[in-house]
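Heads up, one of the protein chains got dropped from this complex, but the rest are sitting where they should.
Then we have chain A:
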Amino acid sequence: MLKFFLSRLGTFIPTFFGVTLISFAFIRVLPGDPIIVMAGERGMSQERYEALRAQYGFDQPIWKQFWDYFTGILQGDLGNSFVTNRPVWDEFFSLFPATLELSICAIIIATCLGLPAGVIAAVYRGKFLDRFFMSTALIGYSMPIFWWALLLIIVFSGNLGWTPVSGRIGLLYFFEDTTGFMLIDSLLSGQSGAFRSAVSHLILPSIVLATIPLAVIARQTRSAMLEVLSEDYIRTARAKGLSPERVNGVHALRNAMIPVITVIGLSVGTLLAGAILTETIFSWPGIGKWMVDSIFRRDYPVVQGGLLMIAVIVMIVNLLVDLTYGLINPKIRSR
């Protein structure tokens, strides 16, 4: 197991280097000069422009700029935002809990509904339940996410008034960020109704964000289950006289989990990378919105640092996914 872990960790280093290079190059390929953007509509004198370029190191050759950036990263320094002048690291971690909280809720919804739906569809293949679940999944997958979000807001926030329209918590409540997770902080604050408010704010964005992963997980579970159900060992399990629940839920599902875990892992990756549309529609103060804003402002350090952090998180998630393969199926561990 340790060897498996270390070999996976070994692939981390070249990937990490590649990501720093790409994130560095990406923002520089975009047209637009960060200094001009900083100056705004008033413009600036040529001397001031040159001075700022020198201050931010843009007068250096490109390899030197990369070298400074890369050595900075290795020392844990992602640079400061051009706009707020705060360290990118601090900005990232003040916003990341919001995204993480939303992503975790979304992936829990997607898994808890998608997995059983896929299993049921596979067990009753060709029957009504199968068709119902799979066509629903297809609709969910193909629906434009902003339209779906607006529809939910109109119905549940507008017409029914059950949920708030945007934000993370009601304006009535105020408390310190202890963990950054609103659900936990609202509980810790001890204010009555705060937790309820946090939950009600979380419901719609989580549903919207969960929709596509839910559809993908359901369809993937179904196809993986169908493949596994025709295996010889399923016949053996049935020949032992085990109940269909045990055969499907234990013997088949465990084998079908490998591809399903893969898509769950990939979904977590994309969710954490910032659910840009969802965060924008619900004014959710997460990293997706932050990244988009920074790209428009040509805020090089934020874009570079943000991309890098997201990439590292996706890599960590993938590593965890790889490790769970081995836990589920020992045959993979021995390879």
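By definition in this document, a contact is a pair of C-beta atoms (placed from the backbone, for glycine too) under 8 Å apart; a residue touches a chain by one contact, two chains touch by 3 or more; residues count from 1.
Rule of thumb we're sticking to: contacts and distances are computed from a predicted model.
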**Q.** From "Oligopeptide transport ATP-binding protein OppD", "Paraquat-inducible protein B", "Amino acid ABC transporter membrane protein 1, PAAT family" or "Molybdopterin oxidoreductase family protein", the hidden chain's UniProt protein name
**A.** "Oligopeptide transport ATP-binding protein OppD"
Q: Please pick, from A:Val83, A:Val199 or A:Ile328, the residue that touches the omitted chain in the full complex.
A: A:Ile328
Q. If the hidden chain were put back, which of A:Arg86, A:Arg131, A:Arg196 or A:Arg235 would touch it?
A. A:Arg235
Q.
For the chain not shown, which residue from A:Asn80, A:Asn255 or A:Ser294 touches it across the whole complex?
A. A:Asn255
Q.
Residue by residue, what part of chain A touches the chain that was omitted?
A. 231-233, 235-244, 251, 254-255, 328-331, 334
